[in-house]
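Left out: one protein chain. Kept in place: all the others.
Presenting chain A:
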Amino acid sequence: MGFFDKLAKWLGLKKKDANVIVVGLDNSGKTTIINHLKPKETKSHDIVPTIGFTVEKFTSSALSITAFDMSGQGRYRNLWEHYYTECQGIIFVIDSSDKLRMVVAKEELDQLLNHPKITNRRIPVLFFANKMDVREAISSVKVSSLLQLEQIENMKNKPWHICASNALTGEGLMEGVEWISDQLRDIIDGGK
């Protein structure tokens, strides 16, 4: 712990912690997004498909966030649920240039939201319509209509938000992160 962290803690300024789970199909850019958000010295230069998961930490202006970056490959998706209980927020990443698999993404999303460990809890869901820089990429509006995000409205307990993003440059990421950390802080403070 550095001096300023200690000082901050002493002054009662330490940021609150929150757990989020980062899911979405393989190759959608989850790891790249998290990598961009991480502090400089822990950034990795060599991103390979995730096998299983890794835990990463980053901070927003309000929170210190622990993210479980899950593997999106088909055969590992059934392992996501082991990490549902502790997660307070969900980041769902979509490759907006991968129109072909939009239906698969929708299917996974439905399963996620209807999972017993998720469905009855108040959990904010942040969507990144990633790879907006790719030429064939579709807009975030088109993505939300393809995923029928408006239906989430009916669930009441799942505030959601979608951002178009480019994980390579970081464009759009901060907006999303600030949104979800505001949501999370409300939940954490409200739960007190």
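Please note the rule applied: contacts are C-beta pairs under 8 Å (C-beta built on N, C-alpha and C of every residue); 3 or more make two chains touch, one makes a residue touch a chain; residues count from 1.
Please note the rule applied: contacts and distances are computed from a predicted model.
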Point to revise | Per UniProt, the name of the complex member that is left out, chosen from "DNA-directed RNA polymerase RpoA/D/Rpb3-type domain-containing protein", "Cytoplasmic tRNA 2-thiolation protein 2", "Maspardin" or "Coatomer subunit gamma" | key: "Coatomer subunit gamma"
Point to revise | Of A:T50, A:S96, A:S165 or A:S181, the residue in touch with the unshown chain | key: A:T50
Point to revise | Candidate in contact with the missing chain, chosen from A:N27, A:T66, A:Q111 or A:S144 | key: A:T66
**Study point:** Residue ranges of chain A at the interface with the undisplayed chain
**Key:** 17, 19, 44, 48, 50-55, 66, 71, 76, 79, 82-83, 85-86
